[in-house]
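Accompanying notes for the structure given below.
Complex shown without one protein chain; remaining protein chains in place.
Per-chain residue numbering starts at 1, and chain names A and B are given in the order in which the chains are listed.
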Amino acid sequence: MNVLEIDGLTVALPAGRAARPLLSDVSLHVAQGEVVGLVGESGSGKSLTCRAALGALPPRASAEGSVRTVGDDVFALSARALRRLRSEKVGLVPQDPRAAVNPLYRVGDYLVEAVRAAGVPQAEARARAVTLLGDVGIREPERALRCWPHEFSGGMLQRVAIAGALAGRPALLLADEPTTALDVTIQAEVLSILLDITAQRSAGLLLVTHDLELAAAVCDRVYVMYAGRIIEAQPAASLFASPRHPYTAGLLHATPSLAGPVGRLEAVPGRPLGLDEAVPGCSFSARCPHVRPTCTEVVPDLVSQPGAGGIAVACLRADELRDELRRSGPGRADPDHPVLEEQPA
Amino acid sequence: MTAVAPGLAGGPATRSSVGRRRGLRWAKASGPGFAVAVGVLVLLAATAVFAPLVAPSDPYAVVLSDSLAPPGPEHLLGADDSGRDVLSRLLYGARTSLVGPLAVVALSTLFGVAIGLLAGWRGGWVDAVLSRAQEVVFAFPGLLVAVLVVAVMGPGGVAPVLAMAIAYVPYVGRLVRSLVLQEKQRTYVAAYRVAGFSGFSVAVRHVLPNIAGIVLAQGVVNFGYALMDLAALSYLGLGVQPPTADWGAMVSDGQTAILEGALVQALAPAAVIVVTVVAFTVVGEGVADRLARRENVR
């Protein structure tokens, strides 16, 4: 069963001074128990797509297409039903826990409020908050409930925020850059908690990130967005070695690696665009090293590739470029690099 | 895009239109209310400048036979107890009533900016001394300070203006200090320091211009308050002295007439004061809101 199904979502700000398209024909799905990455740079529309899953669009934006979140058509829901959806069926993990958790209330108050909003009676709310903190790996939950947010490190506070997101036993978790504000060593911990919980509860997880390597490392499938469109969808396992869209390949090449030769990076020229600035035809054509005249005339559809499971690419030259884009040089994926030796307990 | 916190500000979405509420807020800040207020202020300024051209009669011409005349073709807003035309006095009164607050705002902004900038920029003991000093001034009600100054210097135009200016300095100073503290966090300030610019030059040439808009907006709001306070002093007889036309003094003069059933003589200047103060507040806050929004965008 799919816990999130976005079909042909097109979003635009209304005509007038600020008229601009934001998303064009975005379709994606997250199945139960699946971890799906949504990757893109500034202006790609990845955060907007994530928020659309909650029925939250920019003010005055118009939307076409459908978004079904845990079985509900979010655009058809009443304000009240939408609130219920958000507090009970979907868990939102914030980017910056410091901004999401009110510093004037104790951690316990924050969690009890979230649990109450999910419909748990007052009498059981506190016990449920304790359970949730246990679930996210906080060792003395009773004590933690009495703490203030400022007494927690960023990583610990992100756990609290995750606990809050779990308050309604959600079937879908949305995490928009959940580790960007955290240190790298803490990123791993927070992610492992998110992944564990997703697996245990067989919920779906949509992980929105700018970090292609991160998505490839932890997700089952990855969607890559560029200028308001999905330009590639691929199982994470194969994405890394054989990216199919020139943009995806460009991103992987542009990322400095921990192994292999040191030297000039193969930068993608230009800068990432939003859909409103996109050139005619393929919006990546202006930056693409493989561009052909036809690329600037037709917007390529996201075409499912025959054979391999679940690969789709929006590139007119997808077939020709298939072998050329396959990565020869070692990247971060290269196993030939120092692996952590675990400390004896 | 990566910097956007995943809040849910958008509210419930419909296919046609979303977030009408935010649209309303924008309309409130800069829609018809703001436009009307700006219009009122422009009209006032024009009145003050062109009073001699638009006033129907001499505001100082005493016609005892017209004492407390009701509104009519002769006197559109009636006449006061000395038989002077109320409308003409209101129009001329715009001059004294607007010049006073202007001086108050100019002086308090000048000193407030200097003190706030110094306190916020230098920090440490300089900040502590300046902030405590401002709190002392702040602790005295402005009108009380004015009454004391007038008691020493004698009534008239200058003393109340000076007193109010002093009383308003902390409002500006504290705002400027907090803005400077905020602006100092931006790394362009550190970059200029590292490039070799003196602290003074960075503070005056870069920090100050970046906070000037909000300080100006505060000045506009203060103008309204200063006008009200000066009118109150005039009303108490401590401000502009008769026979000069002044709105506050007119309310005071017209007050006795209320007992005789002539309401317009006091209510007209009172209404003008209220409308003016409201207009200044609306414009000032509207401008500040816009600046704050632009700040968020940049």
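Just so it is clear, a residue touches a chain if its C-beta (ideal position, glycine included) is under 8 Å from a C-beta of that chain, and two chains touch if they have at least 3 such contacts.
The working rule: contacts and distances are computed from a predicted model.
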For the chain omitted from this view, which of "ATP-binding cassette domain-containing protein", "Multifunctional fusion protein", "4Fe-4S dicluster domain-containing protein" or "Biotin carboxylase" is its UniProt protein name? "ATP-binding cassette domain-containing protein"
Displayed chains contacted by the hidden chain, counting the whole assembly: A, B
Residue of A:5, A:88, A:176 or A:211 touching the missing chain in the full complex: A:211
Hey, which of A:268, A:282 or A:295 is the one touching the hidden chain? A:268
What subunit A residues would touch the chain not displayed? 41-42, 138-140, 143-144, 147, 151-156, 183-189, 191-192, 195-196, 210-214, 216-218, 236-237, 240, 250-251, 254-258, 262-272, 287, 332-335, 337-343, 345
Mind pulling the subunit B residues that touch the left-out chain? 185-188, 190-198, 206, 209-210, 297-298
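Here is the rule we use: only the chains that are shown with their structure count from here on.
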Take the average of all CA coordinates in subunit A, do the same for subunit B, and state the distance between these two points in whole angstrom. 50
